[in-house]
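Submitted below is the structure of interest, expressed as structure tokens.
A protein chain is absent from this complex, but the other protein chains hold their places.
Per-chain residue numbering starts at 1, and chain names A and B are given in the order in which the chains are listed.
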């Protein structure tokens, strides 16, 4: 069940929101503003094509002329159940830069484990249910940005993204996904901005998404969100990875549909050389294997067999003057060589920089209409 | 000894404070503003009846029409020696929402253990004395909100509330108690706002405060502050708990006096059914037993004998259409069933929501006159 803010509590907020609401909703009644379900951003698909276009254009305009305190007096709660550098810093700066306030809450150091399962008898470690934490925090802030944790043990369990879904189900303010097991929509937004800055229009342009080696696998969420975003915009995507690193079947099936609809294409290859050949952009990520998910010994052995999957300058000679992207953190001389990272091909710093204006655009879009 | 800010240091602040001070003090000399002892809020009794009434009315008005940046340029240091979700988030939002700044400091992750004992030879773990930390931080911020830790070993020691008292003794700015062993005044403030919203006037209304089971006991501070607040307002309080969970004698003795003065009443019963019968509000809390304080094995055994102390819908049929309150975090289906928590009896989310406007009112009250 969705909790609705009590009428009395709501009045404090409504006073503040009224001018914004007036602009956004023509026929809304003053008595029932909370009946509108909050707009969440769990994945990029939660934005329609025209909304996505609006956010992307706003990102670019915002780089040319930053807005001033458009969200003054608003606040965003940021809850981290895993570590973060870029996301934490860029989102907090985006929030502050719009005149709003960021409230940081780090699980483990600041508070406690939360229960996710509905109906559970809570006599174990967790003293609080997400349901209650979400309902309470929704009364303090205007949006909740969440970086949930995952079990790391079972792909079938983790791919359900129960953590972020629970927050979305129980919060009465917009929930923003700061990277779950399946999706990383804010990274995909910055990626789209970066791709458009370098390629102009996207339809028909060649994007290589390639696995690279690393002693420590990263989440596949970045790749999932990018894959769908690129195909939605009609790009020709080549997906390169060693055997055993196939992406989630559900994600791939949806990707195929997006390609058919947009006129884009998706091709999977098992060679790094073949993957990058002719690409305009090579996007690297050392995603974890579903085959060895939850089995660190098997996973380490699997990765150790793929030591040649690294982006080097000579390899990238095969591209069409290809640029390199990576969501970072990047392991130098393991995933990508210093030569590439410090040379003219690298878009990494610019790409990370695009988190700031694109997240500002997203916040303005979501909260202006909230 | 109380340190007084040096004359030079004070001038920076005085310039900023003068307009506020002018309104608050008619006959104060510009030369001696720091001779006024700071107003602390260690317990709700630190507010006189008329002050408490003013804060409660301000809370309600604030929900109808939020103020604008009334504390602009002020700052509140928030020091956590234990975890927090609601208090941290709601107080930070209250501070920000008034145009002031919250500075968060989490002991253990951000800094170090502090020595509390006067005169000690500090050759042990703690590199710094509360006396010095309080004097220094008082120069940076306009108020210090503290959530102290406790030994958890001896009730006789912990009930002295030495941590929060030390901060109050050594700080030259107002100290706000964010829950000590004995008191949780900000929770009590939100509780009073919630009680008045649902009951109208409080004198003569029936409040059941009942122990409920939990694998992990919670602090009794919430119950102490509520008990005194309710009796101060002349409520009829029934206190229900199993044998062995008697409240602190000093707290009870003071409660009796408050009841006599206000015309309220206090009755203790040892049955949950009897406790809730006819109540307008049932307030649940799984407070720790003084008998087994500091003895986890005994405490666990003691709690395990009280498995039937849980709020259920059928039990609450005995009330006078009673509503349920709880300071949270709440263990679902252990302390209170899902049916109750997700049904119309529950005031929990609204009660937690009231932390925001009541803390704003409190901050304005304390810092406007600081």
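FYI, contacts are C-beta pairs under 8 Å (C-beta built on N, C-alpha and C of every residue); 3 or more make two chains touch, one makes a residue touch a chain.
If you're wondering where the values come from, they're calculated on a predicted model, not measured in any experiment.
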(message) With the missing chain put back, one of A:70, A:123, A:246 or A:350 would touch it. Which one?
(response) A:350
(request) Tell me which residue among B:101, B:241 or B:326 touches the hidden chain in the full complex. (result) B:101
(request) Pick out which of A:85, A:121 or A:243 touches the chain that's been left out of the picture. (result) A:85
(request) For the chain that's not shown, point to the residue among A:124, A:152 or A:215 touching it. (result) A:215
(request) Kindly state which of the options B:137, B:202 or B:290 is in contact with the chain not pictured. (result) B:137
(message) Considering the whole complex, not just the chains shown, which residues of chain B touch the missing one?
(response) 1, 3, 5-6, 8-9, 11-12, 15-16, 73, 75, 77, 101, 103-105, 109-112, 115, 119-124, 127-129, 131-133, 135-137, 139-141
(request) Name, in rising order, the residues on chain A that touch the hidden chain in the full complex. (result) 62-66, 80, 83-86, 88-90, 92-93, 96-97, 104, 106, 108-109, 197, 214-216, 328-334, 338, 341-342, 348-350, 352-357
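Methods note: only the chains that are shown with their structure count from here on.
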(message) Can you compute the centre-to-centre distance for chain A and chain B, using the mean CA position of each chain? Integer Å is fine.
(response) 38
